[in-house]
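One protein chain is absent from this view; the other protein chains keep their places.
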Amino acid sequence: MTDTEGHMDPSRPQDRARRVIFGSQHDRILERLQGLDPALAAHIQDFAYDTVYEQSALDLKTQELIACALLVSLGSPPELRTHLRGALNAGATEQEVRGALMMCVPYLGFPRAVAGFEALKSHLDAQETKKG
Amino acid sequence: MTDTEGHMDPSRPQDRARRVIFGSQHDRILERLQGLDPALAAHIQDFAYDTVYEQSALDLKTQELIACALLVSLGSPPELRTHLRGALNAGATEQEVRGALMMCVPYLGFPRAVAGFEALKSHLDAQETKKG
Amino acid sequence: MTDTEGHMDPSRPQDRARRVIFGSQHDRILERLQGLDPALAAHIQDFAYDTVYEQSALDLKTQELIACALLVSLGSPPELRTHLRGALNAGATEQEVRGALMMCVPYLGFPRAVAGFEALKSHLDAQETKKG
Amino acid sequence: MTDTEGHMDPSRPQDRARRVIFGSQHDRILERLQGLDPALAAHIQDFAYDTVYEQSALDLKTQELIACALLVSLGSPPELRTHLRGALNAGATEQEVRGALMMCVPYLGFPRAVAGFEALKSHLDAQETKKG
Amino acid sequence: MTDTEGHMDPSRPQDRARRVIFGSQHDRILERLQGLDPALAAHIQDFAYDTVYEQSALDLKTQELIACALLVSLGSPPELRTHLRGALNAGATEQEVRGALMMCVPYLGFPRAVAGFEALKSHLDAQETKKG
Partner (left out) sequence: MTDTEGHMDPSRPQDRARRVIFGSQHDRILERLQGLDPALAAHIQDFAYDTVYEQSALDLKTQELIACALLVSLGSPPELRTHLRGALNAGATEQEVRGALMMCVPYLGFPRAVAGFEALKSHLDAQETKKG
């Protein structure tokens, strides 16, 4: 199913979303998922990224801002850091990422939002340390 | 608190988000909330809309697409229809709204997403009936 | 297990919480649960009410205000109306019940809280109609 | 992705789970999903049913009992009725379905479980009416 | 909005709830929130504490017991420890706090409740160590 869709436009390879979002972590993330369960890794790659993300009227930045908000709704699991980085990799500014997290305050309440901002701080602090 | 922020830019009145999102339903929605609890209505107006929505680096369309996704995460309560309409009022195309709902599939699973698409269908059908 | 606890104070029968909370609806509610599943009905009566509610350092009013908040966290299922009535039956004022629902705003966000206030309004309106 | 897997055993067509679960409702359900969003319908058919359900070490009855429990965790959306029927179609007895719903009591609490048993009663009552 | 309310009764300053709940941790908590996001910190202080908590028919002890139960519903994030301490600071006994956590058993199931009691134990153990 994904093949025919993805190959229609050769200038937009079917794995673009996945490559931009994961960035330099691409191979490490896929290996970790592969280590959890090969079928799970295949579903995440083939279905979530190369099908759902690719077949979308939304640009990747908006998709990733939505992904961040949805991960906050789930209690900010580790995937949130992958997608905070993904949103930034897709062109969102830090202030736009903060805007996505802040939308969680009226819809989900403060504790969920605070956990989201903590994940962001921990990502930004790690970036700072690397540069420093 | 909101006053100083909102008044800095006189070209952007503090209630812009609320007026665009609610559109022609503005007074009806506020009256309904007022009937539930006056303090609740005040918090939604003053804090959620005139503070959180206004003080954001995100444009209103992106905010509303995120709101739709977050409402799907809560099981698509009636507010979802308000914000599906809000996203369209803020300039999102139907395909972009579908894109926001589809992001819920990989993050929240199918049942939550199906309920979101049902709310969209019910909104679009009602629009069709009005026009027809 | 519940027997020894409940019988220690003969002035406080083991079914007090259940009788106060359900009030005039007591038999109707138990019959409805019995119709769903006899074992489920037994667990709700013997474990939830006659054990957990009875063995508590909290007074019944506080327990019911907490029950209302927890039911709002679950998306305000029909049980919420039973426990809004239960909180009032246990001596809470309408303003105190509103206080419990309002606590859901900072912790769970507005949509959950709005659904809670709608259940309260629907209960109060029904009371009004009966009296009227 | 699903093709190579599904075709390895020609005696087990790739749409078996879907046909058993949906039963006589098969075409009606797919049409309804198609009416919500064609891509959503395709994902549910190709990914959820013809891939995830088919590639499993679990028999269909166990899968459906798990599906019922997971749908109760989501607050018993309409899909629960489809999968209560699906569990029975796949060979579960009414008592086994009650067993799956009862497991939700210790893990999710009573309100979620009660909603699950209400969906079951409503399905069984409708069956009774048809027969009657 | 909060100003007029808070200033009506000069004997009850607008930051009373916040000062009692946070206690000796007041400045540390606000600084940590400030470090996450200044607007988030402002919303928690001005809206959650100095508005919602202050404008309530419930006494602070009851509010904090409800807050503890709601935080258990969210999976016992770190904020739970702040509000277990807050409930005790507001005059709840340890047995009353246990009563609030135990209410989560029938409404949310055992795993959520166990996580709540673990947060309480970890708070009480830390207190013991300090005294010791």
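As written, the chains take the letters A, B, C, D and E, and residue 1 is the first residue of each chain.
Please note the rule applied: contacts are C-beta pairs under 8 Å (C-beta built on N, C-alpha and C of every residue); 3 or more make two chains touch, one makes a residue touch a chain.
Worth saying up front: this structure is predicted, and the values here are computed from it rather than measured.
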Among the chains in view, which touch the chain not shown?
A, B, C, D, E
Among D:88, D:105 or D:120, single out the residue that touches the unshown chain.
D:105
Kindly note down the residues of chain C that lie in touch with the hidden chain.
1, 39, 42-43, 46-47, 51-52, 55
With the missing chain put back, which residues of chain D would touch it? List them for me.
44, 47-48, 52-53, 55-58, 62-63, 65-67, 69-71, 73-74, 93, 95-96, 98-100, 102-108
Listed in rising order, the chain B residues that touch the chain left out are 104-112
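Definition applied: only the chains that are shown with their structure count from here on.
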Which chains are in contact with both chain A and chain D?
B, C, E
Contact-graph separation of chain B and chain E, given in steps at minimum:
1
Report back the single chain whose CA centre is most distant from the CA centre of chain A.
C
Chain at maximum distance from chain D, centres defined as averaged CA atoms
E
Whole-Å separation of chain centres (CA-atom averages), chain D against chain E
41
What is the distance in Å between the mean C-alpha positions of chain C and chain D?
32
Residue numbers of chain B (touch at least two other chains)
39, 43-44, 47-48, 52, 55, 71, 74-75, 98, 102, 105
Chain adjacency by touch: line, ring, star, complete or other shape?
complete
